[in-house]
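With one protein chain held back, the other chains of the complex are shown just where they sit.
Moving on to chain A:
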Amino acid sequence: MSDIFITLLINGVLLASIYLLISLGLTLVFGVMNVINFAHGGFIMAGGYVTYWLAGSFGVDPILSLVVVIPVVFAGCYAIQLSLLEKVIGQDDLYTLLLTFGILLVLESVFRLQFGTQSQTMEYLSAPVTFGEVSISMTRIATGAIGLIAAGALFAFLNWSRQGQAIRATSQAPNLAEASGIDSRRIRALTFGLGGVLAGIGGTAYFLTYSISPVGGRHLLLIAFVVVVLGGMNSLRGTVAAAFIVGIYQTFVQFQFGSTEALFTMFIGIAVLLLIRPHGLFGEPEGRLHG
């Protein structure tokens, strides 16, 4: 294989790991709560801005800032679910769409007021690591590692912890889960908190390599929607596969044909796929969901 091919493949995998982080939370919340969460873009930027603030004001290492990002975003999302979203769960989908979109606008305004409108970046581990003729930045490697570790931790939590099993049970058969004594209200709050944590970690990982801005979450939200729809709206494994497909596809097509063409063909491809397979690559047809 040529050096260029290997470089592109590594870049694609590392980009995919960020897409994976920002998409898993969206899939989780949709799978359990049936909510399309527009606020997710704001939670991504919240993670990035907490890291920016800690690094800029207190000199905290950006990766260590996750120790603060995780509980802060979790607590915020848990509270939002209990105090706001819980009131509209089960009602018309328009209510949850409007509410989460409103939360996104509020978060963007808070970021603007606190950090200004300009994009923020930081210099972190920017030196390249060279393997033969292939150069990869340490930042990208760190970002990829965060993505893969966080995704692994999520799957371990869902498979091996009681809380995780309760989340899966609620996702697969909510009525049955509630009848079995699972507190669905608490599980929804836990799920929304976990979704926020994944977004927040994604924001920190994104900030290590790229720039964050008050409205930067919107673009990432769009990418996350593409990944989630491609994978199948409530399939975590589908989300993993789709994140890698999108990240690697975007990197290779961008290199060969340009960035505009990469996005254009990706969106066209998603549209065509949905015509052929409306439940995505790994999702199940609507009739078979939720028992």
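As a convention for this text, a residue touches a chain if its C-beta (ideal position, glycine included) is under 8 Å from a C-beta of that chain, and two chains touch if they have at least 3 such contacts; residues count from 1.
In this section, contacts and distances are computed from a predicted model.
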Quick one: find the hidden chain's UniProt protein name among "Molybdenum cofactor biosynthesis protein MoaE", "MoaD family protein", "Glutaredoxin" or "Leucine-binding protein domain-containing protein". "Leucine-binding protein domain-containing protein"
Among A:83, A:114, A:161 or A:211, which residue is in contact with the omitted chain in the full complex? A:211
Among A:53, A:155 or A:255, contact with the omitted chain is made only by A:255
Touching the absent chain: which residues on chain A qualify? 4, 7-8, 11, 15, 34, 36, 38, 93-94, 97-98, 101, 105, 112, 116-123, 126-128, 130, 135-140, 206, 209-211, 213, 215, 218-219, 222, 250-251, 254-255, 258-260, 263, 274, 278, 286, 289-290
